[in-house]
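Have a look at the structure that comes next, please.
A protein chain is absent from this complex, but the other protein chains hold their places.
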Amino acid sequence: MADIASQPVANWADSENELPVPVITKNADGTKTVVSFRVGPDGKKYKVIQKVRETIVKETVHPAVAARKQWTKFGEERDSAPGPDMRTTQIGEDVQLNLGTAWKDLEKEAEEKKAEESAKNATTQRIKCRTCGGDHFTSKCPFKDTLGVDSEANAAAPSATPEPEANSSVFVPPHLRNRKPGDAPAVGRGYEDRDDSTTLRITQLNEIVDEDTLRDELLRPFMLKRVTVVKDRMTGRSKGVAYVSFMSVDQAQAAIDRFDGKGYHNLIIHLEFSKPKK
Amino acid sequence: MRPLMLKGHERSLTQVKYNKEGDLIFSVAKDKVASIWYSSNGERVGTLGGVGNPDSHIGTIWSIDVDIKTNYAVTGSADFSAKLWRVQGGACLHTWKTNTPVRRVAFSPDNSKLIVVTAETMGFKGAISVYPINYTSTDQSDEPLLTIETREGASVVTVAGWAYNGKYIIAGHNDGTVSKYDAETGEFLADVRPHELNITDLQFADDLTYFLVSSKDKSASLIDVDTLTVRKVFEADAPMNSAAFTPVKDFVILGGGQEARDVTTTSSRQGKFEARFFHKIFQDEIGRVKGHFGPLNYVAVHPAGTSYASGGEDGYIRVHHFEKSYFDFKYDVERTAEAQHQKISA
């Protein structure tokens, strides 16, 4: 190995592999820690710290193999101690062999998983201050006061919620402004434009029946949009009338076929399509 | 799978071999020294030649072989010589001088003979020479028993090996041809041209009745000795330097990659420096193993099929011990066929 220096670096692979010799320290518990260096696929240098345990394994082998295990080292290894030498023998990174005709997909999957895991386990979390670009949280920035004003303005612009498009040209009544798309329709919105074609009016319901019992008992097999039992405003008691919106007209019809004129909680209930208010 | 990374060579590997029991790995590289390793833990037990050893080769060692008893090893070098070594202790027993660089050496199945394949240079035609090996004394004959010169119209032999019973010599040529010679008389028997470009490696199945050749034309073929029928073709996407059978499993491993000089980046992905696993019967590529930073120059598999070693242009030997999933993997049709067989026999 002494002639390393005399060897011209002829191999393209060698030129980047000039790494420090691994350092080995023995630990109290019989294990040893190996610190080595490697160049990652990204071309950056990594320090690899491995905790290694040497175990003695019993094996059943051919006698000739057993004899060869006892050989004294020779050639360039004649002065080496028994056991693997870290300079010539290292344990590599885990590699995957995913056998299968769809190995490409398997590999991709495994890689993604690995990337996810390593992202989770990353020890050096990069913190970058938005004010000065330093290695700390923005709020802890020493230059917060001096640089803060300017960059805050910059930072605010993109992060603000996009202005509603209504601002541009279409007139939006004041009470509808600032509403997000998913919001529930405002109270008082015209009932006339609601689609009631799938809504049934159920009458002669027993007073004890409320929305939940309707949903869970009578109409359990159906997909329902809305169930409302009409209640007396003062007493809160059911008026025996309910409106139920189904997901489809067919379902509503099926419910009529099944329950109209049938007994439910001791009363004969009536189902019919809800008629629009005149 | 955590591979063992063997860094005993300063330059790119040229050949890697397991001995018969698979406990030792023999490796040769462009750095003039052959290394011997314990395959199980990657410990280097010794070298053949080396600093201060006057018997060392003085050029790239292209090839190495070991006899079935792991007594002798033979190396063939670009220094116009082949050398016979005692494995234990690493003493050089004999040196055969040749006219041209030695490209390939191989013991006959009964270890009584040795093939030395020489390159074509300086007016000398390439040839396959067969030397006797004398186990009873240290004296070895310098006279070949047989010399098969590159025949008229054929291109130079790159690789050669012995078929079953040492009956035939199979040779791979520079133009992608594979020929069969009678091992006794050297008579040319047949040839076939499964590849467009040079044959880079020739490895036999364990019973020496069929073999694999790899080629720079980005493929490898499985050929049977008797009829030289190309039975299987394995298509890769880069020049292939080596191809090996996996005992136990019906796979083959191909190694290769874009030539070093053609690769400008260090990304191992772009150079396709991966060991490729193919199914021997169905010819599908079924997996790859990454790791090398340069092309794989040689792939060898443990005779018991438990591990494989790849020698790379990057100077590393990576030894991979297969995991359970490797042994468990089977095509569904294989499973059903087996199951049916069991059912019938039960």
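The chains carry the letters A and B, assigned in the order they are written, with residues numbered from 1 in each.
Rule of thumb we're sticking to: contacts are C-beta pairs under 8 Å (C-beta built on N, C-alpha and C of every residue); 3 or more make two chains touch, one makes a residue touch a chain.
By our rule, contacts and distances are computed from a predicted model.
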| item | value |
| --- | --- |
| Record-based protein name (UniProt) of the chain missing from this complex, from "Proteasome subunit alpha type-3", "Gamma-secretase subunit APH-1", "EF-hand calcium-binding domain-containing protein 1" or "Eukaryotic translation initiation factor 3 subunit B" | "Eukaryotic translation initiation factor 3 subunit B" |
| Contacting the left-out chain in the complete assembly, out of A:243, A:259 or A:273 | A:259 |
| Hidden partner chain, residues of subunit B it touches | 2, 40-41, 164-165, 167, 207-210, 224, 226, 231, 280-283, 331-340, 342-343, 346 |
| Touch residues of subunit A, complete complex, unshown partner | 31, 37, 44-66, 69, 82-84, 91, 123-124, 217-218, 220-221, 254, 257-259, 262-266 |
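Note that in this section only the chains that are shown with their structure count from here on.
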| item | value |
| --- | --- |
| Subunit B-facing residues of subunit A, complex | 1-4, 7, 10-14, 16-17, 41, 43, 59, 61-62, 64-65, 68-69, 71, 73-78, 80, 82-85, 87-101, 103, 106-107 |
| Residue ranges of subunit B touching subunit A (in the complex, touch as defined) | 1-8, 10-12, 21, 23-24, 31, 33, 35-38, 40-51, 53, 69-70, 88-90, 260, 263, 266-269, 277, 284-291, 293-294, 312-315, 318, 320, 322-323, 325-326, 329 |
